[in-house]
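Every protein chain of the complex appears in place save one, which is left out.
Let's look at chain A:
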Amino acid sequence: MTRPFVFEKPLGMRDTLPLLYDLKTSIREKIQHVTETWGYRFMNTPTLEYYETVGEASAILDQQLFKLLDQRGNTLVLRPDMTAPIARVAASSLKKEPFPLRLAYDSNVYRAQEDEGGKPAEFEQIGVELIGDRTTSADAEVIALMAAVLKEAGLENFQIAIGHVGFIQELFLSIVGNEDRAAVLRRYLYEKNYVGYRQHVREMPLSSIDQKRLMDLLTLRGDGSKLSDAIELLPTEAGERVLDELRTLIQTLEAYGVADQVKFDFTLVSHMSYYTGVVFEGYANELGVPLSNGGRYDELLSRFDRPAQATGFGIRLDHLAEALGLTGDEKLPDAIIFSPERREEAIQQASERRAQGEKVVMQELSGITNLDEYSERFDDVVYMIGKNGKGTL
């Protein structure tokens, strides 16, 4: 194997340089603050998990997992998301805590390396899980909280698309009759292949009315008025139930004051089988990839032997930082440049000013090779040079 150059990183890995670090820190603090005021408690889980528990339960596809072996030969994964680890904790360490549980996280997660730029294999995700609450109020709460944190982070223009995989599933089952055939249709939507979907529908032995219902699903996107179109496609009890749920959802979001940012999109299928009800994605204008996503996952907790209905969202901090942009107006620290004779005096002044919360760098003069270049990196420079205290250069 050829030796990598000293500055090379593994594929998909990124450095966070000071300017970006500061931006991320400020976003992180704002989001954490809002999330805590809604009563969610932050927690951490290990970076490595067993493949058989968290890896398999996760919504992330198998081929996207980083896998490795521990000393005993167990297969481990670098956690690909935080929902599965938190479900594991809710079903074990927090087993005695009564539902509903409101938990939050802010962690790096890992996905398969990709050759192309713009697709990092490690990135930070901030999110919440509301576990053990089946109500529509819970769905509305996580969507409203997501909107609140995006707003607090400074994002002015964003949109949230809301879909419902339960609706799609009921529609498909009522027309094609069994799960296998419904899964074929769902896969076309999941793969975003509408051309293939339409072709498949045309080739199915269905009445023209049923074909039209399947075709019309693709146009079910827009504001709350689309809900009445939806009931025409699925005029059954199950359909009515889903639509009642969505009507309550939009009313609740209106009460939260976030209904303007929200649109319905019944074609939204974020995953083949993981989600069970309301699903949603957040978008920033001028950013080509979704900022955040989430939804209801009522099956996951039963994999950890504590069946519970749950919902949550995750925000990609790297995408959010990109949407907000680096402003570049970094507040530079001040510097005290001193000679050894006046070291104690310099320390004292620095300590006093640091106690006031000012950023002060102390630098001994003889440690600097180019004084002009060095002092440019500070807002203000105080020289403490020479015995007499007059500080000349």
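A few notes on this one:
FYI, a residue touches a chain if its C-beta (ideal position, glycine included) is under 8 Å from a C-beta of that chain, and two chains touch if they have at least 3 such contacts; residues count from 1.
FYI, contacts and distances are computed from a predicted model.
The protein name that UniProt records for the chain not on display, among "ATP phosphoribosyltransferase", "Cytochrome c556", "Thiazole synthase" or "Branched-chain amino acid ABC transporter permease", is "ATP phosphoribosyltransferase".
Among A:Val289, A:Leu332 or A:Ile347, only A:Val289 touches the chain that is left out of the view. Of the candidate positions A:Pro46, A:Gly177 or A:Gly222, contact with the unshown chain belongs to A:Gly222. Screening A:Val6, A:Val195, A:Ile209 or A:Ala355 against the full complex identifies A:Val195 as the residue touching the chain left out.
Contact with the undisplayed chain is limited, among A:Asp81, A:Asp106, A:Glu281 or A:Asp318, to A:Glu281.
Where chain A meets the chain that is not shown, the touching residues are 118, 159, 161, 192-196, 199, 219, 221-222, 263, 265, 281, 283, 285, 287-290.
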